[in-house]
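Heads up, one of the protein chains got dropped from this complex, but the rest are sitting where they should.
Let's turn to chain A:
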Amino acid sequence: MKKAIAAVSAAVMLTACGEGASKGIEPKVYTDSLFSVMKADRTNYTKLIIKRLGPAGSSSIAPDEHWEDKANGAPLPAQMFRFGAEAVAEMTDDFTYSLQSLWPVNAQNGPRTDVEKAGLQYIADNPGENYYGEEELGGVTYFTAVYPDVAVAAPCVDCHNGHKDTPRSDFKLGDVMGGVVIRVPM
C-alpha cells in the first residue's frame, strides 16, 4: 500500500514538474516578440517599398487600395499587413492578429470588444505604451495585447487624412493612428 502511495505521489510530482517545465513563454513576451516582427516588416514595407517606389519616390509602382486592377499596383501597407494576418490564420490557431483603429477608414476595422475599445483608447492616450488584457470570446479566454501603430512615413498620413472614408483628417507623422491587436488563446 505504501509503495502504491509512493508511486502515485511520485507520479503527481513528476507531472507537476512537467507542467512547470512546459509552461513555456509568458503570453506578454510571446505577443511582444510577435509584434516586434510585425512592426519591423510593416515599417520596412512602408519605407522601403511604398515610400521609395511609390508616387513620392520613383513612381515605378502605384500603391492603391484596388491594386489588383492596376498593372503596376501594389497593396497599401495596411492591406499588406492584413494579408499577412489572413495568411497566418490559415497556418495556425495559436495566435491571431489584426489592425484596428479608433478612426478606421473601413468602419469594420473599428474596435468591437471591450478590450479592443479600452486598449485602443489607452495606446492613443499614452503614446509609446502597450495595453494588455484578458477577454472571453466565443467561450475561449484570450490574452489580448494592443500595440500602437504609428505613422512612420508621409504616405501613411497623406492617405489617411485624404481618404473620403476617414473619420479623422489631422494625423501627423509620429501620431498613433491605430493599434495592432494580438490574441493568444489561454
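Note that contacts are C-beta pairs under 8 Å (C-beta built on N, C-alpha and C of every residue); 3 or more make two chains touch, one makes a residue touch a chain; residues count from 1.
Criterion: contacts and distances are computed from a predicted model.
Student: So one subunit is absent here. Using its UniProt record, which name fits best from "Oxidase", "Hydrogenase expression/formation protein HypE", "Branched-chain amino acid transport system permease protein LivM" or "nitrite reductase (cytochrome; ammonia-forming)"?
Tutor: "nitrite reductase (cytochrome; ammonia-forming)"
Student: Even though one chain is hidden, which residues of chain A still touch it in the full complex?
Tutor: Residue positions of chain A that touch the missing chain: 55-56, 65-66, 68-69, 85-86, 89-90, 96, 98, 107-108, 112-113, 116, 137-138, 140, 142, 154, 157-158, 161-162, 164, 169, 173, 181, 183, 185.
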